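Before I ask anything, here is the structure I am working with.
Shown here: the complex without one of its protein chains, the others still in place.
Just so it is clear, A and B label the chains in written order, and each chain counts residues from 1 on its own.
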Amino acid sequence: MDTTVARSPILPTPETSFERPNYLNAEYGWKSWLFTLDHKRIALLYLLSVTVFFGLGGTFAGLIRLELLTPEGDLMGPDTYNRVFTMHGIIMVFFFLIPAIPAVLGNFLVPLMIGAKDLAMPRLNLASWYVYNLGGLFTLWAIVNGGVDTGWTFYTPFSTTYSNTYVVPTALGIFITGFSTIFTALNFIVTIHRMRAPGLNWFRLPLFIWSTYATSLIIMLGTPVIAITILLVGAERLLGLGIFNPKLGGDPVLFEHLFWFYSHPAVYIMILPAMGVISELIGHFARKKVFGYRVVAFASVAIAVLGFLVWGHHLFVAGESIYSATVFSVLSMLVAVPSAVKVFNWTATLYEGSISFQTPMLYALGFIGLFTIGGLTGVMVATLGIDPHVHDTYFIVAHFHYVMVGGTIMAYLGGIHYWWPKMTGRLYPGFLSKLSALLVFVGFNLTFFPQFILGYMGMPRRYWSYPPEFQVLNVLSTAGATVLAVGYTLPLCYFAWSIKYGKRSGDNPWGANSLEWDTPSPPPTENFYTTPVVTHGPYEYTREDVHNRTTQEANFG
Amino acid sequence: MSEHVITPVKTYVFVFVGLLVGTLATVLVSGLDLGWANNIVAMTIAILKALAVLYFFMELRHSTRMTALTAIAGFFWLVLMLLMIMMDYWSRHAIVLPVPGK
Partner (left out) sequence: MASSPLVDRHGHDVHGGHSGRRHPAHQFDTMEQQKESSTLGMWLFLVTEIMFFGGLFVAYLVYRTMYPAAFAAASSTLNVPLGALNTAVLICSSLTMALAIRSAQVNSRKGAVLFLLLTMLLGSTFLVVKGFEYADKFREHHVPGATFNFALENAHATAVTQAADPDFQRHAQIFFSLYFIMTGIHATHMIIGLGILAVLVFYTRRGKFDSEYYNPLEMTGLYWHFVDIVWIFLFPLLYLLGAHLHG
């Protein structure tokens, strides 16, 4: 029985593969990058952009934690503090968490994983990067001029009528960037539907593709709603309309409905690609087929669909009817099911697998634990009896940071570490990368676990001062943030270092059995020398593969 | 595929006339006071007109299943959003919780 995928005809040694023409050395000069149509180069452009925004958002986070070291508000005034946490939220949500995995890893990997030469619409792809930066520019301009103080949630009528900050430019920036994600999602859906290699039916696709597909569905259906909502906020602010202003007959709760109709699915936009990465990492680093492949695939789509039906849990204490709240509470518990199914399946994959504790796997394992905590606390706050007590406290802050940082960012880092050799043909220092993973894990928990306790004890969120009895936990949290910052900065340094001085990785340093590894690393511009013909699904490992992995990893520091 | 099937002019004109008739009908009916039925009639006519445009002008009848599914999904999601948001407003006074102490 032939279980092998048609391999590219060249199986070179590390040195020769690097000197061969690949997408990095195909053309030189800034024009070849800024006007590129190659999805791989666009992915790297995005990597640069999202990293810049991550740094900016992280700086604001640092300022928050610095202020909260002491109970009194002493580092900055209350208005400034409002701006700081607002900008932290806006930058992290709209300019990092939503685009990062799809636009960096998705752009790079989708054509490679399905055996295509590029995405369906390369010019749209490049346009999406420019649009992203254009939106970013408006928001940056607003930041430089003092930012916004409404919270990233822009609740009305404060944002439409009473705030004296740069709401409209910021909102415009987010509006524009929304189109960037829509372009990317559109491209992914069309590509996955129409450009799969021969033999690659839906159930032979890597789970990362399933997750990316589900994410793209959410983006197409949800993003336009926040676009129109932002437009209404801008119109109301500029023209003095009363759509969301109770004084003029408007309903602020309508804003919340429209806002959260997108913003809740948005968190699934953030977590689904992360889950896709984890499926890849768990499967390949346990050298085992992902347990219940079809169930995990369908769970991705289920999360996408169910994720649209739960937004009302953000309005439990806002004034929505008790009937509505009950429906949303039940649906919110339902959406936890497919997520939990995935966690169980990953765990089952690990069982009797041959686990390798390389850096990407460390991030993946960390993800499973932290996402579980985040997800379970999500079910807690979906409970009508609990939410009124913890709403707007640090319990909520801790919950969403566990899923977004302990979840998405860990998966993002794991993915970058896993596919770095694919993208650059280089390896990074093994010890340093494992140390960073550990620092991130420890730092993260130290930062955010105390916040669960703080919230439960009643410390409100978005407050610039707090009662003195909360100080110890806040100090622990800030200390954790410092460790976390180190853990995030180290990869920046060693990745940059590895581009020039890193050991050559060879085409498949992990010995992974997946279509993107069947082409050289870094890949040629056209991805595959011959169009692959796929005869089996991903993660099909044999005993021999396990043995080969052990010898291969001896070469990896 | 649609590129191999060319819709005759007559079909397009027929649909066009139908759409004009629908417009006339909706304007005339709106002049009568039928209470709630006004809304139902108006929306029914609008939906039928939209379906005609989708099916004939936008060539959904010659399209792939994927295309049809995409169109259906879009409208379905709109209805979902409408209904679930209205669920809040329609039920705001439906259930009144007892106030403790009263």
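Miscellaneous remarks
Keep in mind that, in the parts below, contacts are C-beta pairs under 8 Å (C-beta built on N, C-alpha and C of every residue); 3 or more make two chains touch, one makes a residue touch a chain.
Computed from a prediction, not measured in an experiment: that's the story for all the values here.
Contact with the undisplayed chain is limited, among A:P21, A:G240 or A:P468, to A:G240. Taking the complete complex into account, A:V225 is the one of A:I174, A:L200, A:V225 or A:L331 that touches the chain left out.
Taking the whole complex into account, chain B touches the unshown chain at residues 1-3, 6-7, 9, 12-13, 15-16, 19-20, 23-24, 26-27, 30-34, 38, 42-43, 45-46, 49-50, 53-54, 56-59, 63-64, 66-67, 70-71, 73-75, 77-78, 81-82, 85-86, 89-90.
Listed by residue number, the positions of chain A touching the unshown chain are 116-122, 182, 186-187, 189-191, 193-195, 220-225, 227-229, 231-232, 235, 239-243, 248-251, 254, 257-258.
In this text, only the chains that are shown with their structure count from here on.
Those residues of chain B that touch chain A in the complex are listed here as 66, 73-74, 77, 80-81, 84-85, 87-89, 91-95, 97. Across the complex, chain A meets chain B through its residues 193, 221, 225, 253-254, 257-258, 261, 308-309, 312, 315, 320-324, 327.
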